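One structure follows; several queries about it will come next.
On to chain A.
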Amino acid sequence: MSPEERVLTGSHFLLGDHACAEGAMAAGCDLFAGYPITPSTETAERLSARLPAVGAIFVQMEDEMASVAALVGGSLAGARTMSATSGPGFSLMMENIGMAAMMEAPCVIVNIQRGAPSTGLPTLVGQADMMQAKWGSHGDYEIIAYSPSSPQECFDYVIKAFNMSDRWRVPVFVMADELIGHMTERVVIPPADQIPRVERKRPRHKPGDPSFLPFLAEDEDLVPPIVHAGEGYRVNYDSLTHDEKGYPATFPEPHDKLVRRLVNKIRLHADQIIEYEEIFLDDADLAVIAYGSTARSARRAVNEARRDGIRVGLLRLICVWPFPENKVRELSNQVKAFVVPELNLGQISREVERFTSLPVIGVNHAGGVMMAPDPILDTIREVAKNA
Partner candidate 1 sequence: MVTLQTRQPLDVKKISIPRGQLYIIPERCKGCKFCIDFCPLDVLEETSEMNAKGYHYPVVAEGKEEACIACQFCSVICPEFAIYTEEIVE
Partner candidate 2 sequence: MPEIKVESHPIDSVFRTERLPHIFCPGCGIGPATHAYAQAILESGIPKDQHACVSGIGCTARVPGYMDVDSYHTTHGRSIPFAMAIALVKPEMEVTVFSGDGDLFGIGGNHFIHAARRNIDINVICINNFNYGMTGGQLGPTTPLGAKASTAPYGNTEPPFNLPYLASACGAVFVARWTALHVRQLKEAILRAMQKKGFTFIEVLAPCPVGFGSPNDIGDAIEEVWLYRERCIVDHNAYLPELEIDLRRKDIPFVMGNFVDIERPPFDPLAMMKNRGE
């Protein structure tokens, strides 16, 4: 299928969920395996029409565990794979997300977050899964998570998610929320030849070379080259801890070595992954840190506060994991306090607290309605007064 048929070049008025779908199409998604769940279902529905039309695979699985199992299997067979879900589905996906991390299988999962916990508020906004994105599966592993603040960013960052996933061989999440997912806004889609594409690292060894060690990461980035089913390498992929040959190695030393590499892949190269937007931070003595739909309200609150003469700035997180700890440390030398508005009862604020000894004041709501600018503005004013 020609790239032109996949990429909906032009200027559109798109639902956030649909922008995620178009991002997947533009990125060359070969397989979508998912399960319907509000408020992400529109992404699946759009892809159920778009993917088969270009000869790609759309399967609605029996549950979310099967969905991610299919994502990993398809990825290790060579495909770009994706799913879309919300909180309850994200929870079900966790065991196999761990498998994706362990097998270093690239895959993309879009989470259109809703009010939580449990079945929560199926049709209403939340930002309740942010910590779960990092720590949801058992064990130490690293992932990348983006938080789009608009349908345009849904499009852009689904493409980026595929590229980063292939680059670093980790699962990558696009942590949107119901407000962004169900909002309709202008999305500009470039021509197909302007869509960036990063390919997976491939081995230098030929198939059948007995000296090939599929899980030996010789390069500084700690990412081993990937081999796919049917290419003749005949490699073992194991959810058990494994050695460089891929064989189970259930002993302390190889286990520690493997887990450290899986984690350091991202931690030691976070500077190549982290992304944020700085608004009015240069001379700020108060910083608001926000992401997703809340960042839109935070921007308004910051603008209003500036009009009042308060020197406040906004650090808008675009990549939430890995967390921009160095930026927080740097800002701590400049500002007097942080304000962290979130549609949860304090999740990313805890990360901010870890990297500063300054006060971190949350503006929190368990979800169900957008975070309005007013409570953020009120908090900014109060903090500025007492600072």
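How were these picked? Simply put, all candidates are chains of the complex that A comes from, given by their letters.
Keep this in mind: a contact is a pair of C-beta atoms (placed from the backbone, for glycine too) under 8 Å apart; a residue touches a chain by one contact, two chains touch by 3 or more; residues count from 1.
Just so it is clear, the structure is predicted and the values come from calculations on it, not from any experiment.
Every option in 1 or 2 comes from this complex, but the candidate touching chain A is 2. Listed in rising order, the residues of chain A touching candidate 2 in the complex are 30-31, 33, 52-53, 55, 57-59, 61-63, 65-67, 69-74, 76-79, 81, 95-96, 98-99, 207, 228-240, 247-248.
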